[in-house]
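A single protein chain has been removed from this complex, and every other one stays in its place.
On to chain A.
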Amino acid sequence: MRKTDNAALWEFREAATSTFARKATLASLMVAGVFSIGRLADWWFREEHVASLPLYLLLTFIFWWGIARMVIVWVSYLRISKPRWQAPQDGLRVAIFTTSSPGEPLSMFEKTLEACARISYPHTTYLLDDTQDPRFREAAERHGAVWLELVGLPGAKAGKINAALQRTTEDFVLVLDPDHIPFPNFLDEVLGYFRDPQVGYVQVAQAYYNQYRSFTARAAAEQTYGFYGPTQMGMHGLNCAVAIGANCTFRRAALDSIGGHGIGLAEDLITAIRIHAAQWKSIYSPIVVSRGLVPEDLGSFCKQQLKWARGVQEVLFAEVPRLWPKLSFWQRVSYLTVGTYYLSGLTTALFLLIPYLYFWFGWLPANMDFFGFLDHWLPVGLVSLSIYVFVQRWLCHPEAERGLHWRGTFLKFACWPVFFMGFVLSIWDGEIPYIPTAKRAVKQFTPFVRPLLVHQVLFVATLAYVVVRRFYYTPEARLELTSANTWGMVLFAALAFFMTLGGLYAAYQSLKTKAEDPWASVDLTRITDRLQPARKHKSAA
């Protein structure tokens, strides 16, 4: 399937505005949700449900952790808002920073630099280069960009950005990932917000153009749709919108006030929390004014996730406590929620363990009747699903992004070992291990797939053990009364087995995905921002 040149992707997009009726509907759903959760809690926390207290507490933690996060997201949805577009002032001095590193394909830079040149608001593009490859300099100069050689700086991208800040003077800096192809109206869309002198940075959506190339790519993209739509819009409403490292335009004064761009595995988040703590305002604008690449193979995706999981928890341990007094209430909630996102690796691992504890040791965490649970959980589930679907009206590109995002769910499930590893590493303050990128010629399974394979083998072996034990070694007098618990737990474990198949499929497909240069088929002349002619900067007319 080759849809990277699909014209619909190369149009300016923006999320819907929030109206009173929409908010009222959403709020009604949330009231129903809160009552349903109250009813569920009233049922859950009953003494008769405790089978083994430690396990019950563990199960309660896993389950209510998820519910609490969901409620926090709901509350932020109530504050969904979209900043009102303002025409940028004339004569602002704007820099675009994009970085290149050894091994990155030159042709991608050709495309990105050419697209930068087509951005209509006057600006200077800088290529922050440490490839030591003369062709990169030639490409930059051919597209009117300034080439800055920044070799051997610590802190990867952020180190180069800080060095470039020293060597430039523009008041506004757009940090653009080199795989992102900006639309001509990019700066016209964001610069107006800096009329408010309090605004420190303006983040826009990250959208992709290669999600159709593989299951992993599509699943990874699906995981981001909600975040760049209703979630960040809600965070914007609470002045908590986070910078995402790419597609973020900073006010130089804001970066200066925190001593430059943050350095670390989650440098974007470090920068955002520091700018918030320095009392700057943040803007999130739900618009698509660039499209980039999402990882296409499972190995790259997992590497990216591991880096984030480790980095985000570093922010939780290192930045949040330090900056706590300077953050607003909702900023605290927001950074705590973001900082603990990858804890789902731990909760999923524990969740997976439950049926095995029963099979191996006969431990049951709770005496909960399945239908009693269903009766109390279903209203919560249905309301939550309704809210999930309802807020999709605030996606940046609803026609393409709507749905139940089952691929994203499968992939997130399959990544629990990655998140878990990130969690463990951040407790130990360990380094991310070096995981070589599979050479394109040598096709092999990514090492991230091993825990999944172990899980599958464990399931099959345990199933065999259960069947043999039940059929040959269980006393007749025990068989029937334990049948429901045993096969119920088998079903529970089988669900995880089934979910893991998604990850294995992604790994298998990653073996066969042909390496291509998706940017090659992108025709920059077909990018349309015509939907918003009024907003175009007059210099481009």
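Just so it is clear, a contact is a pair of C-beta atoms (placed from the backbone, for glycine too) under 8 Å apart; a residue touches a chain by one contact, two chains touch by 3 or more; residues count from 1.
Keep in mind that, in the parts below, contacts and distances are computed from a predicted model.
The subunit not displayed here is recorded in UniProt as "Cellulase", chosen from "Cellulase", "Spermidine/putrescine import ATP-binding protein PotA", "Thiol reductant ABC exporter subunit CydC" or "Nucleoside ABC transporter membrane protein". Of the candidate positions A:369, A:429 or A:517, contact with the hidden chain is made by A:369. Screening A:195, A:322, A:450 or A:478 against the full complex identifies A:478 as the residue touching the chain left out.
Touching the missing chain, out of A:318, A:382, A:501 or A:524, is residue A:382. Touching the omitted chain from chain A are residues 20, 24-25, 27-36, 39, 369-372, 374-375, 378-379, 382-383, 470-472, 474-484, 487.
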